[in-house]
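Take this structure, written in structure tokens, and hold onto it; I'll ask about it next.
Of the protein chains in this complex, all but one are displayed in their positions.
Here is chain A:
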Amino acid sequence: MSKNKIYPFAVASVRSMENSLMTKQKLMQMADAKTAEEALRILSDSAYGKTQIKGIYEFEKMIGNHLEETYQAVAGLIPQETFIDIFLYKNDYHNIKVLLKEEVSKASGKKFLIQGGTIPIETLRKNLRERNYIELPNINGEAVEEAVNMYAKTHNGRYIDSILDKACFSTMEKAAKKLGNAYVSKYVQMLADITNLKTLLRVKKMDRDYQVLEESFVPGGGVGLEFFSRAFRSDSPVAVLKETPYGSLCEDYMDQGFTVFEKACDDYLMEYIKDAKYKTLTPEPVMAFILAKETEAKCIRIIMTCKMHNIDVAIIKERVREAYV
């Protein structure tokens, strides 16, 4: 994609589609609902309502269908470009994880598979079973092999996750580099950094060894591993991380528990994504729309799951992420 290429059609379509996004108020309304059924009714009035479902336990189907529709609609806007793929690799890698675990555990992981990757699930399943990576471009075959071997040696499912997460981020990083769009590159970098920050916090909380952090460290971020190792060994990780671009994020939220920090991370990324609101012809808004939809889906999942377990409204509201619109 050349630097000055403009996409008026795609951006204008996306701007119109943005009307179908749920605002923060609407999400809060869902959180305020008395029962899960009522929350579902509010959801059905939105763009998600296209899928008819039987009861609250099927709400995931609604989200899945809508996300898939969104991916397809957006991909159709700019068929000659593949930059949307960068945001879909994570779905591919998620499916690979599920399929590999299905293979080793012999249990069915059907309900964990998600649509919307760059490769259809059936193709993925068939070629993964035959270990035929030629048919799976963009998938790091070596990483898949490594994950399988590591599992055979350790019988620990964690390695499948961490090895494939690394592969996913390096695939995203490579694709972003190839694309040469500063907005996407920065996003991928921030996503990697924030994933690492969350890992650090989690490992610290669980009192695990540094080795676990190193194994789960994803590439592609702007903050190197040595920074994280220093933060890990220090008594106050926040003091070390203050020097990174994420200083204020860590200072304000890192000590407040994992749920709060995770929400703060999502809001931090959303703040960056929102930059695209002021772009008119370049492809940023198209990518921002996908990310906005994914965040929205996450919020709905949080709200519906909390509602189904009768969690207090105030707690749900604390967890609702910032919306794009």
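Assume contacts are C-beta pairs under 8 Å (C-beta built on N, C-alpha and C of every residue); 3 or more make two chains touch, one makes a residue touch a chain; residues count from 1.
As a working rule, contacts and distances are computed from a predicted model.
You can't see one chain of this complex, but its UniProt record names it "V-type sodium ATPase subunit K", from the set "V-type sodium ATPase subunit K", "Spore coat protein CotJB", "Cytochrome d ubiquinol oxidase subunit II" or "ABC transporter permease". In the complete complex, the hidden chain is touched by one of A:E18, A:E103, A:E214 or A:E322, namely A:E18.
Although one chain is not shown, part of chain A still touches it, namely residues 6, 8-19, 77, 280-281.
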